[in-house]
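Removed from the display is one protein chain of the complex; every other protein chain stays in position.
We just call them A and B in the order they show up, numbering each chain from 1.
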Amino acid sequence: MSVIELFEVTDKVDQTDLQLDTNGRLRHLLTMHGLDRQRITALLDEAETYLSNIGKPVVRSSALRGKTVANLFFEPSTRTRASFDLAATRLGADVLNLDVNTSSRKKGESILDTIYTLQAMQVDVIVVRDAQSGVPAYIARHVNDFVSILNAGESDVAHPTQALLDLLTIRLHKGEFQNLTVAIVGDIAHSRVARSASEALVTMGVKELRLISPESLAPAAGSVPPQAKILHNLDEGVRGADVVMALRIQRERIGNIDGIPGIDEYFANFGVSHERMNLAAPDAIVMHPGPMNRGIEIESSLAESPNSVICEQVRNGVAVRMAVLATVVKTLDSQ
Amino acid sequence: MSVIELFEVTDKVDQTDLQLDTNGRLRHLLTMHGLDRQRITALLDEAETYLSNIGKPVVRSSALRGKTVANLFFEPSTRTRASFDLAATRLGADVLNLDVNTSSRKKGESILDTIYTLQAMQVDVIVVRDAQSGVPAYIARHVNDFVSILNAGESDVAHPTQALLDLLTIRLHKGEFQNLTVAIVGDIAHSRVARSASEALVTMGVKELRLISPESLAPAAGSVPPQAKILHNLDEGVRGADVVMALRIQRERIGNIDGIPGIDEYFANFGVSHERMNLAAPDAIVMHPGPMNRGIEIESSLAESPNSVICEQVRNGVAVRMAVLATVVKTLDSQ
Partner (left out) sequence: MSVIELFEVTDKVDQTDLQLDTNGRLRHLLTMHGLDRQRITALLDEAETYLSNIGKPVVRSSALRGKTVANLFFEPSTRTRASFDLAATRLGADVLNLDVNTSSRKKGESILDTIYTLQAMQVDVIVVRDAQSGVPAYIARHVNDFVSILNAGESDVAHPTQALLDLLTIRLHKGEFQNLTVAIVGDIAHSRVARSASEALVTMGVKELRLISPESLAPAAGSVPPQAKILHNLDEGVRGADVVMALRIQRERIGNIDGIPGIDEYFANFGVSHERMNLAAPDAIVMHPGPMNRGIEIESSLAESPNSVICEQVRNGVAVRMAVLATVVKTLDSQ
């Protein structure tokens, strides 16, 4: 009987309870679901204190001195792993990078035993990425009182630090969320980025959230907030939008979309391009979680245009992860 | 002519001499063989100073500030590599992790040339894991006076830091070794853990050491101390034991054991279970070096039971490795 088989179906209410301690402080970060506007605003405010301009010294602190952060990535990742690594290092933590593909799993060690091992080594924060849904919550349910779990990407389900960096990027450019129309474009069905961002944007009270995709890649019922408008026409989706976020599409998937036999058709129908952006608000910003398929879901030169905030998203990602790390460690220390 | 072909057959007396310097100080840690009770006790005493309770800040020191520790793992490992990494980091060392599967060996570089390279980079301690027997001693014989070699797992032959953490765990629970009956269960024939632990436990003067395995997995003549009792019946082996250590069995091996066609039969005959533990001393502890095959060599719930000290073994592993690192570096510095 494998531990994998024991995964409970993730109950959203459960997870929300799970990620706060009994005093309502953030203890784990598993999902954007259940984090209210005030808490998110506090995280963004703290993240802003870790920002510096490109070319200026990075902001450093000793908030995590003496702490150990383990990056436990069961899916390959360069950018998210690097971002957490730098965030922890710049807060003074010791960082342990574990490439689990090539070691424990070969030996058949269960995820939970790997976690128990890290916990016994007095690791304070475990950053987890896994291709299977339910893993971060499952782990969080089993760790002791002195360990915090951060979800760094979970199947199609959640990527909360990505949502926070998206919010921070939008807030830095647009100020308030209340008057914004946000369009998210692409493979909504399989995107943890879309799901976490949707939840967070609705919580922050955007005026309108549009999720635009081919029909066969529309979100499953109940997987996104009911406030979101589900659309299948990009012109309609982009019209008047203040924020346009293109999602990564897996190339293999393109062949299986009705009426979209190839990359050219995908780009023609769902590619975010200069031409399309003419329909958006004049000062609209263009976002992408990376890594980009240039010329497929986004026009290559658009990614370098003045309206693109894609590099800022990356910079803000480190700051947001510093804020999350500092927040959960403060919670652990106050137990 | 490959350097590999040059490996001498490892002479135990040789190795013992090799790991002490001319003043009798620990210079390398290659094997438990030849380490006497006094020296082991000193290492355990030092390791205890690095212990803190779960939830308390870890013990840190600057004993290795300015030193460089390289982890050179030719076999994949999560837990042992992480344990050495944290041990070195918490002593203030710089740590270099080398994944040698994917680089030098592809280019055909000999092990010894890799070692000479690290030595030339002024690495102070090289932690080596290798699937081939004789490699750590071979390396130790060739390094200069300023480098220490630590064996982090050598074929079926030796895993001395594992033996030390096992001893520390037993001592913390049982105090003295003289009155203890210790049972080690499983694939004794192929276990470096069993061999190093056996040598260490005999040196510490346990009352009785039992090695229990299927007949085809019994230790080769001369591979374990003559004081060990070789048994093939688990009930007999566990009866009255104060310490029961289950060993990892490779799943592939199970099909080749006489009368044990599958996992169920293995568990029925050699699995350490709650039921079996009823035969042991009432306060017996259950150990496992990890990673566990739950339901094969150990009943899953037993690993979480109050008698299980498996997580403590992991915590103690970091402390023991800190003690070994601090000890050999002190030896290097006093040359």
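Just so we're on the same page, contacts are C-beta pairs under 8 Å (C-beta built on N, C-alpha and C of every residue); 3 or more make two chains touch, one makes a residue touch a chain.
Owing to the predicted nature of the structure, the values given are computational and were not obtained by experimental measurement.
Within the set A:Thr22, A:Thr78 or A:Gln178, the residue that contacts the chain not displayed is A:Thr78. Touch with the chain omitted from the figure is made, among A:Gly24, A:Pro57 or A:Gly259, by A:Pro57. Those residues of chain A that touch the chain absent from the view are 52, 54-55, 57-58, 60, 76-79, 81-83, 85-86, 89-90, 99, 101, 251, 290-295, 300, 311-315, 317-318. Where chain B meets the missing chain, the touching residues are 1, 3, 66, 68, 70, 94, 96, 98-100, 102-104, 106-110, 113-114, 116-122, 144-146, 335.
The definition used in the following text is that only the chains that are shown with their structure count from here on.
Chain A and chain B have centres, each the mean of its CA atoms, that are 40 Å apart.
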